[in-house]
Structures are given as C-alpha cells and as structure tokens.
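The following block contains the structure, expressed as structure tokens.
Note that this complex is displayed minus one protein chain, with the remaining chains in position.
And then chain A:
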Amino acid sequence: MHSFGYRANALLTFSVTALAFICAIASFSDKFSNQNPSAEIQILNINRLKKQSYGNDEVSLTLDISADLQSLFTWNTKQVFAFVAAEYETSKNSLNQVSLWDVIIPDKEHAKFRIQTSNKYRFIDQGHNLRGREFNLTLHWHVMPKTGKMLADKIVMPGYSLPDAYK
C-alpha cells in the first residue's frame, strides 16, 4: 500500500486535480473585474466606391480609430483581439458583417491606441447595395485568457453612410 507506484499515482492524481481547480478559479476570478472600455471611430475619407468587374460593389475607406481597452486586462489575460466591422442590412440579407481592420493587443500598455489606416480587408458586398448605404461601425473585442473561458463584447457606433454614386 505504500509502494512507490501507489505514492506516485496518488501524487499525480492530486496534482492534476489541484491544477484543474486552480485553473477554474483563475477563470472565475475574471467575473469580478470592472470593465469600461471606450472607443471612437471616424471615417477620414471614402477612397473608392466601385462596382467590380464581375458584379459586386466594393468600397475602400480610411478610418481613424481610437480606443481605450486597458480595463479589459486582468492577470489572467493572455491577449485581446480587437476588430472593427461594418454592419449593415440589405434587401436580400438581414445582416452583413464585414471585418475592416483587426489587431492583436498583447498587453495593457498597447491597449490604448489611436491609429489611422485604410481598411485591411476588402469591403465587398453581395450585390450592388452600397450606394447611399447606411451602416454601423462596431468595435468588437475578444479576450483570450491564459486559461479558461473566453469573453467577447462590442461597442456599436451607428450613423455612418456611403456616397450615393460610384466614385
């Protein structure tokens, strides 16, 4: 009953159980953090609104994105993935979400930023619905923990619109 094998087995089982318990507590502690992120997005310029050669509308724009996501970081945070998506409705689609730009924030110091950039990913519609289209720009963030449950939320900023004619 006290052989090496039994002792090693008991030790291993206990340490694995203790580790699992600690991971669960670490993840649970994230619930108590106070989070108040903020963000603001401006469209600096609509560079191009065109119809592609095989049909769909495409828009290219330059954005000014400023955000403060520092309050999202806890001791159990590995990184925060943030992205800006244009969201709009068309006659055929109840929802279109197109990611325009994203960033991986590895730590709290980088979580407060201001950046001016053209869209990283192409803003392409399914059809010709972009002329005069009103849309929201939503800043989403996904918090990836060191261990445990992932958390996601967003700030919706409505009221942006595209020009009425191709340019």
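One rule holds for everything that comes next: contacts are C-beta pairs under 8 Å (C-beta built on N, C-alpha and C of every residue); 3 or more make two chains touch, one makes a residue touch a chain; residues count from 1.
The rule is short, and it goes like this: contacts and distances are computed from a predicted model.
Choosing from "CDCA4 protein", "Kv channel-interacting protein 4", "signal peptidase I" or "Sorting nexin 4", the protein name stored in UniProt for the chain missing from the display reads "signal peptidase I".
Screening A:Ser15, A:Gln126 or A:Ser161 against the full complex identifies A:Gln126 as the residue touching the chain left out. Note on the undisplayed chain: of the listed residues A:Arg48, A:Lys78, A:Arg114 or A:Lys167, the one touching it is A:Lys78. Annotation for chain A: contacts to the undisplayed chain at residues 1, 3, 5-6, 23, 27, 78-79, 81, 83, 85, 91-99, 102, 104, 106, 121, 126, 140, 142, 144-150, 152, 154.
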